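The structure appears below as C-alpha cells.
Missing here is one protein chain; the remaining ones are kept as they sit in the complex.
By written order: A, B and C. Residues from 1 in each chain.
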Amino acid sequence: MIRLLLPLAALVLLAVLPALVSEYGLGLLIGAATYVTLASAWALFSGQTHYVSLATVAFYGTGAYAVAVLNEALPYPAVLLCAALAGAAMALAVGLSTLRLSGVYFVIFSFGLAELVRQLITWYEVNVTGTLGRYIFLDVTARGIYWQMLALGAATIALSAWIGRGRLGMALRVIGDDEEVAAHSGINLARSKLAAFVLSAVILTLAGAITSPRYVYVEPSIVFNPTVSFLTVIMALLGGANRLWGPALGAVPLFLAFEWLSAHFPDTYPVLLGLLFIGVVFLVPQGILPAAEKLLRRRAEA
Amino acid sequence: MLTTTLILGLVLGGSYALLALGLTLQYGIARIMNLAYGEVALAAAFIAVALFQGLGIPPLVSLPGVAAAGYGAGWLLYQLMMRPLVARSGGGGRLETDSILATFGLLFLLQGVLLTAFGADFTSISYLDRGISILGVPVAANRLVAFGICVLAGGALVAALRFTRWGLSLRAVALAPGAAPLVGIDVNRVARQGFALGAALAATAGASISMYQTFSATGGVVFTMKALVIVIMGGVGNVPGALAAGFALGLIETFVATAIDPGLTLAATFALFLGVLLWRPQGLFGART
Amino acid sequence: MKGISRRALLRAGPVGMAAAMALAAGAQADDATVKIGYAVARTGPNATGAGITTIPNYELWVDTVNKAGGLAMPDGKRRMIEVVEYDNRSSNEDLVRAIERLVSQDKVDLILPPWGTGANLAIAPLMARFGYPQLAVTAVTDKAPDFAARWERSFWMLGGGHDYAAGLVDVLSQARDAGTINAKVAVVSVADGFGIDLISGARPAFEAAGFELAYDKSYPLGTSDFAAIMSEAQASGADSFVAFSYPPGSFGMTRTAQTMGYNPAVFYVSVGGAFPIYPGVADGREEGVMAIGGVDAGSPAIRDYFARHEAFAGKAPDSWASAVTYASLEMLEQAVARAGLEHGALAKELSEGTFETVVGEVKLEDNQLRDLWWVGQWQGGAFRAVGPSGREGASAPVIPKPDW
Partner (left out) sequence: MSLLEIIGAEKRFGGLRAVDGVSFSLGRGEIAGLLGPNGSGKTTLINLVSGALPLSAGEIRLGGRRISGLGRDRIARAGVARTFQLVRILPSLSLRENVMVPAVFGRKAHWGRAAERVADAALELAGLSARAALRASELTYIDQKRLELARALAAEPELLLLDEWLAGLNPTELAEGVALIRRLQGEGLAILMVEHILDAVRALCPRVVVMNSGRLIADEATEAALSDPKVIAAYLGEEADA
C-alpha cells in the first residue's frame, strides 16, 4: 500500500509545485521531468535487455518534428496521437530490421540512426516540400507542458513497474542475461524486444512532441541534437538502468549538475560532462541504486 | 566524364580509407569501438596546423612526429582507460558496451579540450594547394599526397600483418583472443600495440586532413561516422576490407554527385551503411571467422 | 591560430557570472549597475558562429561602455554594466530555460539575443511574454515582417534569404546587360533552412531577370569534398558560379576552384566569404570573390570599429553580421539614454528612433532594418559592399574577377 501511496503523494506534490516557483523554477521542473521521462523510457528497453541505444534523439526529434508539421492542420490531441503513431511506425521498422543485430552492431546502428533520420527529413523537405524550418505556434503554456510531461513521466514509471511484474518484463530480463537461454526457454525474442522497443520509442517520441512548443522554430539540425541521446544514457546508467527508480534517480541530480556547470563553467562544460561519463562507467557501472543495494546487503550480512 | 569521376572518386576514397584504417585496427585487435576516434584525428589536425602556423613546419614534415605522438597517446589511453575495462570484463561481451560508453565520454572530453585550446573557429591552411593534372583531370596536390599516404600506410599495414611475426601475433589476437596466450602471445601487449597503432593512424589521417580541409573543434563526430561506415562496410577489423570499402565509398559518392544528385551523397552513404549492417554485418569483403 | 588569442583572453578573466565591472568607474557613475544577460552558444555546433559574430561584439561593447563610465541614463547619470552569461550549449531547450533564469532569477534589466535564426525564434515568445525588447540580429528569415507584427517588441535586423538572392541577381543582371557575363548561372545550395531560403528566392529572381540556371543542385550539410560538384559547374558553361553555402562548404569550394583552375567571371559564396579568415583560406587570392553581406569599408566609423575589434578580440570582425550586431548594441545604448530601462518606452524608442551607428544612421521600418548590404566583394584586401549599387558607400563590382 505504501509503495503505491508514496509515489502518488509525491506526484500530487509535484503537480502543485508550479504555483510556488518562479518561471525559471518551472523551467527547471520541465527539464527535470523531461529527462526523468527520457531516461525511464530508455531504460524500459535498454536497461533490461542491455541493448544500449544511442538513438533517443531520433525519436525525440521525430516527435518534435511531427508537431511542427501538423500543429496547424490538426487539434493538439490529434497531433500528439499522430506523433506517437509516427514514433511507433519508425520503431517498428527499425526494430524489425535491427533487433537481430547483436551488441556492438546495434549500438553503432543506433548511433547513426539520428543522423539518418535527419538526412531523410532534410532530403524530403528540400526536394518535396521545398522548405526547411517550420514554426510551432501553439497556445501551450509552460505549466501545461510541465503537467503533460509530469503525466508522461509518471505513466512511464507506472508502465515500467507494470511490465516489470508481467511476462514481458521477465522476458526482457532473461534476454538481457542470455538470449540463447531465453529462446530455448520458449521466449519469442523478436516479439519481446520489439514490444519493449516500440513502447519505449513511443514515449520518447511523445516527450519530444510535448516539449516542442517551447522551441517555436524547428529544423532538423535543431531537434536532432545528439547531446540528448548521450545525456539520457548517462543518466539512466548512473541511477541504475535495470531498476524502476534508477533512471529517475540518475536524471534529477545530473540535470541539476549540468545546469549548475553551464552557469559556472560555460567553457569547460563538455570536459566535465566527458569526465562524468567516464567516471560513471568506471566507478558505478551498474548504477547508484544497485551499488547502494549491494552495500546495504553486505552490511546486513556483516 | 567517366575518367573524371573515376579519378576524383579514387582520390576521395583514398582519404576515406586512410581515416578508417585506425578505427578498424583498434576494434579488430583491441576489441574497442572507439567513438572518440574522430576527436583524436581532429586533435592531430589542430596540432599539425599549429606547428605549421606557429613554427613554420609543414604538415608533411611534422606528420611522422604527429603520428608518433598519436602512438604515444593511444598507448597511454589504452593503459589508463581501456586496460581496466578489459580486465573487468574478463573477456566477456561487456567490454564492447563498456568501451563504447567510455569512449563516448572521451569524445566529449577531447572536444572540450580542443574547444578551450583552439577555440570554436574554423581552421584552414593553404599547403600544397596547386592543381596537378592527372589524365587531364585537375587534382589538388594535397589530396594526392593524402592518397599516397593512404596507399603507403595501408599497403605497409596489410604487408606487415600478413608477412611478419609481429603481424601474425596481431592477427592471432584478433581471431582468437582466448587462445593466443596458449601459444605464448602477451594479449595485453598486443592489444595495447593495436590500439596505439590505431591512434597513430588516426593522427596520420588527421594531419593529412589538415592539409586540404576546413575543420572546427566540433566536427570530430563527422569523421567518426565516416570511418564507422567504412569499417562496417569493409568488415569490422578487416584492414584490406577497410581499404577497399574506403575506395568504394569515394567512388560511389562521386558517382552519385555527378550522375544523380549531390543532394543524395550522404543519403547514399547511409543507405549503404544500413544495407551492409542489415544484410552482411560481417562486411562486404569476405567474412572474418 | 587566430582562435587561440580570444580564448586565452577569455580565460584570463572570470567566466560565467562574470561581473564585467571595469575599474575605471567614472566619477559620475551611479552605484546601481545595469544587469545585462545573454545565453549564447559557447559549446556545440552553434559555438563557431556565435564565437565569430556574437560574443566578441557583446564583450567589446560592454568593455567600451564600461570604460566610458557606464551606460548613460536619461537623467544624465551613468550606470556600469554587469553581465550575466550562460552557455546555451547550442540547445534550444537549454536556451529557453536560460532566458527564464535571466528573467525570473537574475532579474536582469536587458537581454541580448543568442546567435542563430532558430535560437532567436525559440526565445521570441518568452521575450514577448516578459516584455523584453529583442534585437534579433543574427536571424535571417523571410518571415521577419510577420514576426515583427506577432511580437511587438522584437526587431529583425538581417533581412531574409529572398533579399540576398534578389540583391545578387541585381548585381549580376547589370553585369550581363553590360555584356561582361553570359546569361548562364551555375548554382549550388546547401540543404538546410538558410540555403533553401536563398535558392527558393533566387530561382524565380534569376528567371525573371532572364538568366538560365545551367546547373542547379543542392548538397547536404556536412559535405566536405566538392571536386565533383565544381567540375560539373565548370562544365555547365556558365560565367557565374553562385553557392548558397555555409563556411566549411564556402571554403572548400574556394580551394577546389583554385586547384582545378576554375575561373568563372563571377565567383560567389555565402556565409564565410566575408569572414576575416577568408583571405587566408583563399591563400591571398581572394580578390574579386563575391559573398553575402559587405560593409562600407571606406567609412571612418567602420574603419574605427574594425580597429577596435581587432585590438580587443585579436582578430578582425566578419564583414557581414558583426557590424550589424555592434550597431544593434549602439542602438540599444542610445535608446536607453533617451528612454531609460522601462521596457515599453525602450521598445518604442527602438522602433521609432533614429540612431548613429557604425553602419551609419539607422532607422527601423516596421521593426526591421532594411538598409542592408546584400552583396559584397573582396577588393584590395577589404570586403566591400557592392549591392544594392545605388546606396551610398557602395563600391563598383569588379567583373570579371581576376583569375586565381
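Quick note on the criterion: a residue touches a chain if its C-beta (ideal position, glycine included) is under 8 Å from a C-beta of that chain, and two chains touch if they have at least 3 such contacts.
Keep in mind it's a predicted model, so treat the numbers as computed, not measured.
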Exercise. Among the chains included here, which ones are touched by the excluded chain in the whole complex?
Worked result: A
Exercise. From the list A:139, A:180 or A:301, which touches the chain that is not on show?
Worked result: A:180
Exercise. In the complete complex, which positions of chain A touch the hidden chain?
Worked result: 167, 170-171, 173-174, 176-178, 180-189
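We take it that only the chains that are shown with their structure count from here on.
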Exercise. Shared touching chains for chain A and chain C?
Worked result: B
Exercise. Measuring centre to centre, with centres taken as mean CA positions, what chain is farthest from chain A?
Worked result: C
Exercise. With chain centres defined as C-alpha means, what is the inter-centre distance between chain B and chain C in Å?
Worked result: 36
For this session: Indicate the whole-number Å distance between the mean C-alpha point of chain A and the mean C-alpha point of chain B.
Result: 32
For this session: Would you please write down the residue numbers of chain C that are in contact with two or more other chains?
Result: 7, 11, 43-45, 191, 218, 220
Exercise. At which residue positions does chain A touch at least two other chains?
Worked result: 119, 123, 126, 267, 269-270
For this session: In the complex, go through chain A and note every residue touching chain B.
Result: 50, 52, 54, 97-98, 101, 103-105, 107-109, 111-112, 115-116, 119-120, 123, 126-127, 226, 230, 233-234, 237, 267-282, 285
For this session: Could you please specify the touching residues of chain B with respect to chain C in the complex?
Result: 4-5, 8-9, 11-12, 49-50, 53-54, 112, 115-126, 129-131, 137-141, 143, 212-216, 218-219, 222, 253-254, 257-258, 261-263, 265-267
Exercise. What part of chain C is in contact with chain A in the complex they form?
Worked result: 7, 10-11, 15-17, 42-45, 85-87, 89-94, 96-98, 100-101, 103-105, 117-118, 121-122, 124-125, 130, 143, 191-193, 196-197, 200, 218, 220-221
